[in-house]
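Other chains of the complex are left out, but the ones given are in their true place.
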Amino acid sequence: MTASRPGGRAADALRAVRITRHYTCHAEGSVLIEFGATKVLCTASVEERVPPHKKGSGEGWVTAEYGMLPRATHTRSDREAARGKQSGRTQEIQRLIGRSLRAVFDLKLLGERTIQLDCDVIQADGGTRTAAITGAYVAACDAVRWLQAQGKLTASPLKDAVAAISVGIKDGVALLDLEYVEDSACDTDMNVVMTGAGHFVELQGTAEGVVFTRTQVDELLSLADQGIRELLQAQRRALEA
Amino acid sequence: MTASRPGGRAADALRAVRITRHYTCHAEGSVLIEFGATKVLCTASVEERVPPHKKGSGEGWVTAEYGMLPRATHTRSDREAARGKQSGRTQEIQRLIGRSLRAVFDLKLLGERTIQLDCDVIQADGGTRTAAITGAYVAACDAVRWLQAQGKLTASPLKDAVAAISVGIKDGVALLDLEYVEDSACDTDMNVVMTGAGHFVELQGTAEGVVFTRTQVDELLSLADQGIRELLQAQRRALEA
């Protein structure tokens, strides 16, 4: 049944992953990540201040914002800045990215400064939040390296790597890395965020019309685990380049 | 180690669950649900109209909004209406409630009308979103019965029951139905939404500081499954009363 995936992709195959560092010139970390036709620009900005709840704590902060260019999608969507507010979906995603990245940061070691991650979708074809997390990690690494090069940090505050992938069930088959046409047609959709050590950071499964079983959860988690290993490798390769 | 839970509760024990139907007089369904000290008022309102994306489809819609009274919490929080926007957390929760309830509705059978669920937290002590989903189902049942009594519906559009519970890991121990002091101290927190048939609707696990393993996921899902069975029974008892 895997023959039915666009481009003849196998059920357990990722789309082509491309990670381009130093994509723009101003940010301390700037990464274009591509999962097939999905393209997300992830920048990491270092700011020598922390939000109120961290002031005087000796700890830093890592947070994220997410956006989508109006015509990143098949049909143009409203510009959130013009509408005057971010949608619930946008807020949900940026909170997820922030939590995922904080899971691998030692905020004490970061010191009282903020790493602000901006994930902006240039082109969307499913999986934008998982691409954003995977790319934001690479951008965060570059920001940490910049802090070290500046002599502002000696030890790295990064405790581990983090990457994310979506998995889903369509017509009873578990699929890795859903692209848009699959995502909108599938029965169950799960986003999984894991560390380099193979542990879970986030797990978000949603039944889209058809509920799912414990056995399917197991199958999806295995598939996600395999995909994330490949993404962690792609991150390492990009960071060694 | 379970001795350490507040009130000497066992690790796999729910707090006292109380479901009071007809709590307020205007709504077609009105339920006060209590998980221990957590109290959420869930009302179901029937509106003879649908949102734009359903107009002319012959299908109905089920949606939810969530709010917390400013002093439902230990420290007063800002009133969202006064601040002029709902927080990301609020939007995330109300989207979750809406998806969970839609999972058990046959929107075709509902016909072109909306069931609007309002879940307002009167008193908070952890687990407000899971209490909200569990209570909203009972309110939705009452709204459906009202539609049937009015002769507006013959067959019930409800395909199954739905309930939700939180589980978490604290000091290595899996705990069922976290109350506030546990929730804020635990390493991992998972919200699970399941149907009467024992299938998953939503699964949201988050590492709060300490990442979690596959084995822990399994343990948490089993615990949630047991808790949700008890909640489904409480719902049935309430609906038969």
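Each chain carries a letter (A and B) given by its place in the written order, and its residues are counted from 1.
Rule of thumb we're sticking to: a contact is a pair of C-beta atoms (placed from the backbone, for glycine too) under 8 Å apart; a residue touches a chain by one contact, two chains touch by 3 or more.
Bear in mind that the values here come from a model prediction, so they are computed numbers and not experimental data.
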item: Oligomeric state of the whole complex, in copies, if 2 are shown; value: 6
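By our rule, only the chains that are shown with their structure count from here on.
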item: Distance from chain B to chain A - Cα centre to Cα centre, in angstrom; value: 28
item: Residue ranges of chain B in contact with chain A within the complex; value: 85, 88-89, 91-92, 94-95, 99, 103, 190, 195, 197, 199-207, 209, 211-214, 217, 221, 225
